[in-house]
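What you see is the complex with one protein chain gone and the rest in place.
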């Protein structure tokens, strides 16, 4: 049954973040697959879109430009949020975490939107 | 027209946070009413529920127990989130902002749920 | 000469924070007196008022309500900042550290102003 | 009159940060121009130099190396702070936000000073 | 086997934090018991004392007075750290997270030491 959680976790990680991690690489990566994605993200009490909005709020407050870009890119790719909604996510973060954190989120948003439209 | 923004802001503040602030108290409170609520929260690009999830993520990362309680209480009262969804918001915050921030969010969640059920 | 730094530190601590700490209580308190106040705050490259503004910015970002109150009260008492200037410090913090941190600074500001006007 | 606020905001942004943003690019950039610079920074209750010191404190606590460099460069260029004063701003941040944040501020300070002296 | 992890987690939680949580209270508390204590803290790659020092560093940086007190009290009670070592933990936090975070850690330390010596 634990293996099932691993499988569910890998599928969820791929869906949420857009990349795959093999099982058995390290204790850290196995916890990420099995616990964070197989247990936390997989629970249906909140949708992936809802969890994404919470995570964007946390990442905005932490000023984590790299992870903001990953989550914003995948939010667009998966159809969780439109580019117009992402713009407004940035504005909401700006007012609750301050302008410097907001400009980091803005840069990540621009990169995510550009990545979604490679031919523009 | 700016007065309209003030009126819209006061109504939005009451809806989002559950309390009212009179106009003209101070430059800070007028900015809060007119700009934060009349301009930011009022925009329809994101729903109040969506903005709430982002704000809960920010507040979770900041470890702001007091504001978490305000927003969680009003999320329940307004019907944005159920108690079961709030429990899961706490779990999501815990994994992205760490266990110490998570336990602060948990306490706020318990207070918000208790406030919603005064006769239990 | 190290004793002179201790004496200078104690006087500076009293001036900046409004309270006195005896020498020899602990390694921590001696470092606070000798190094933080006798060495850092005592240097004339920046005025106490300038240092206070920086510290208010740091404390605002940290959301440290207690220390904000200490520094705002003493800023008023020492004449570094007027109540009107403090109101604007709160607004500046709000926009760079976000609204939740701003409301913490606002509460500290109200307490500091009230403490300065005991008979009102 | 709102247009006046936009114009005042653009001039203030140029003065404070050293670059210009056209009106109408996005809701975020218009809020930055009109509200943050046309409303907050433009108020005369605090000087630009005073606001800068607060912002440097916030940015120091956030560890925002990029924005520290922008504000430090412009503080030198505008004459708000001398290089010797900036050195002391770094020391003040170091003691209130900790050594790791202080070293980030130090690097930003070195870059700002170097940018001011292109021929050295 | 999962039950074993739960049992191991409860014993570890009691040992590390000094209190017990029953199984089955909530998804959050079960994750805390099974994953955080049964999986993370239980691993022998680092001793409880080593993990405690890391956690004290994290809590110091977060300025989490309440959890600092819990961990400092239990560090004394369990014999992980002496009162003299705790004093030095506070000094180390002060220099890496700044004086305001340091004074929060100092207060927690005083409470923890006082709780350990009820008759003094």
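In this document, chain identifiers A, B, C, D and E correspond to the written order of the chains, with residue numbering beginning at 1 in each.
Keep this in mind: contacts are C-beta pairs under 8 Å (C-beta built on N, C-alpha and C of every residue); 3 or more make two chains touch, one makes a residue touch a chain.
Predicted model only: the values in this text are computed from it and were never measured.
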item	value
Among shown chains, those touching the left-out chain	A, B, C, D, E
Residue among E:36, E:70 or E:108 that touches the chain left out of view	E:36
Positions on subunit D where the hidden chain makes contact	63, 87-88, 90-91, 94, 98-104, 106
Missing-chain contacts mapped onto subunit C	2, 27, 31, 35, 39, 43
Residue numbers in subunit B that touch the chain omitted from display	61, 95-101
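Convention: only the chains that are shown with their structure count from here on.
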item	value
Third chains touching both subunit E and subunit D	A, B, C
Rigid-body rotation angle, subunit D and subunit A, from Cα fit (steps of 5°)	120
A-D, C-D or D-E - pair sharing over half of the B-C contact pairs	A-D
Distance from subunit D to subunit B - Cα centre to Cα centre, in angstrom	30
Residue list for subunit A, restricted to those that touch at least two other chains	43, 61, 87-88, 91, 95-101
Topology of the chain contact graph, where touching chains are joined (line, ring, star, complete, other)	complete
